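What you see is the complex with one protein chain gone and the rest in place.
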Amino acid sequence: MFDRDTHPAFEVRGLTVRSGTRTILHDVNFDIPAGQITGIIGPSGAGKSTLLRCLNRLIDLSPSLDVEGTVRFAGRDVREGVVDPDDLRRRVGIVFQQPVTFPGSIVTNVVFAARKLGLVTRRGESELAERCLRDAGLWDEVKDRLEAPALTLSVGQQQRLAIARTLAGDPEVVLMDEPTSSLDPRSTEAIEQTVASLQGKKTVVVVTHQLDQARRLSDWVACICPIDGRGELMEAGFCCDVFCEPLRDETRAYLGLTGRC
Amino acid sequence: MTRLRRFDFVRLAALCGSGVALVALVALGAWLAIGSIAAFRHEGLSLFTGNDWGYRQESFGAAAMLYGTAVVSLVALILAAPIGIGTAIFASEICTRRVRLAIKMLVEILAGVPSVVYGLLGVLFLREWLYALFEKLGLDALSGDTILTAGTLLAVMILPTVATLTDDALQSVPSRVREASRGLGLTRAEATLFVILPQAIPSIGGALLLGLGRALGETIAVFLVVGRADNLLPENLASWRPLVDAGQTISSKLGGAETNIAVGDPLHSSAIVALAAILFGSVLVVTLAAEALRARAAKVMGR
Partner (left out) sequence: MKRRRMLDRLFTVAMAAFGLATLCALFTVVGIVVWRGAGAISPSFLLDELRGAGADGGVFYHIAGTAILVATAALVALPISIAIGLMSHGYLGDGRGRRAIEAVLHALNAVPSIVFGLAGLALFVNTFRWQKSWLAGGIVLGLMIVPTVAVAFLEKLRAIPAHTIEAASGLGLRRSMISTAVLLPQAASGLVTGLLLGLARAAGETAPIMFTAVIFSGATIPHGIDDSPVLALPYHIFVLAQDSFDPAALQKAWGAAAVLVALVFGLAIAALPLRLRIHEEAKRV
């Protein structure tokens, strides 16, 4: 499906998520390439966020949801007994639409998980923080006030802080659920730069409803649309293919294509 | 078009009804304040600091009762807090939604056991158990009616309050905080201890204060097992020895015979009312502090 050298980071097979009698996602099958930026597009309520949460088993936190099918990461079913979900979540990081900032200083936030997970020594913390803040495009704005309370930052800055915090855990994958949809243009641009810079180094999966953003960032695109109230995968492929010549009518309708590309 | 101005009876009724509650409160406060004047004039500050309560000698130093009230309530809180908070963490962070609701309803219904029933249990069971324990530990206690007994009984009584309010406090932490901390790879224990609990601390503080308020005001159960021995104020306030001795709290004094004896004696009555005023004042302060904490927590959570 991909280039010969690109292997899949995730293999999703038959993924179905139900909440009681209501089906949120139905029989989703596709692969997510490693080291590439994958965009997941589709109308709101289609189940994109749910799909994302299946990739790092964050869906476990909602025991009322039934999950069927398999998600394979690094060749292994993520729901197998031997897989430690907490370890999985370190390797598959996630950034949410609304940043959640912990009380404490900016540095405390960045190294929060790294500290608890034992990934960094006390002395190495400031270096780690600087590296991650630079990667997240926030360093210049906060370098003079690293000990200031993180809650004094603007929403856009807090989101970049959240990204830095996720990067501090050195994940192999970064999942992003609508990371810029409620942010100012400056933060949006900085975050998009961060995402672009991760290309080739980490696998990135970005859920977004901003089609131009998906187009800018993604190498690979998957489109989820609701059919009879159930979210189903319409298609997955190279960005240009999906945007210019979608296979499904639903995708065509969602993209608002009128024939031009 | 003319408008008929009909008299709003509903408004009048609502005003009157609310007024009754307000008048009752104000009258109560006034009675407590005015009624204790005589005692304060007679004793001055030694009402609080003097350890010489004896109505026959017209002496009303309530220090031992203040000490007893404080220690009994503190013991209750120290015993109930870890168990109550632990129970709340179990229900809120570890159990599924349905199990949590079942536990919550169970705890709240069981919390309705009347204090006199707790008192009966204290008299006929807890007293003996603790006395046997004291014997086994080699502490020479005179009986099972001690401050520790009252504190332990009180702990069981306020346990449901602490547990259910702490559960509310934990639930008020938004789920995205849990998602964010677990999403970073933290275990459930780490997320709960290092992220969720710290955020819920003001609310939990409020819960503990409300438990304390309930402990301070409890009369019947404490009355039955505390020993009702006056003027036992230890020299070393921090020692554990007084715990295995009998004592007296403000509420146990008020629930006793002196309340009726005092009728007809203006000074004695005033002293009793002064005690009631002190008790109400303490519970009011604790309750207000609890509400202030919970209001601040709600504001922070609203971000």
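In this document, chain identifiers A and B correspond to the written order of the chains, with residue numbering beginning at 1 in each.
Convention: a contact is a pair of C-beta atoms (placed from the backbone, for glycine too) under 8 Å apart; a residue touches a chain by one contact, two chains touch by 3 or more.
Owing to the predicted nature of the structure, the values given are computational and were not obtained by experimental measurement.
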Among B:Ala38, B:Leu139 or B:Ile220, contact with the omitted chain is made only by B:Ile220
Residue touching the undisplayed chain, where the options are B:Ala38, B:Ala70 or B:Leu120: B:Leu120
Name, in rising order, the residues on chain A that touch the hidden chain in the full complex. 84, 86-87, 117
Which chain B residues would touch the chain omitted from the figure, given the whole complex? 6, 8-11, 13-18, 20-22, 24-25, 28, 31-32, 35, 82-87, 89-91, 93-94, 101, 103, 105-121, 123-125, 156, 159-160, 163, 187-190, 192-193, 213, 216-220, 224, 251, 254-255, 259-260, 263, 272-273, 276, 279-280, 283-284, 287-288, 291
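In this text, only the chains that are shown with their structure count from here on.
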Separation of mean Cα positions, chain B and chain A [Å, integer]: 49
Chain A to chain B touching residues, read off their complex: 56, 58, 61, 63-64, 86-91, 93-94, 96, 98, 100, 102-103, 112-113, 116-117, 151, 162, 165-166, 169
The chain B residues in contact with chain A across the complex are 96-97, 175-187, 190, 194-195, 198-199, 303
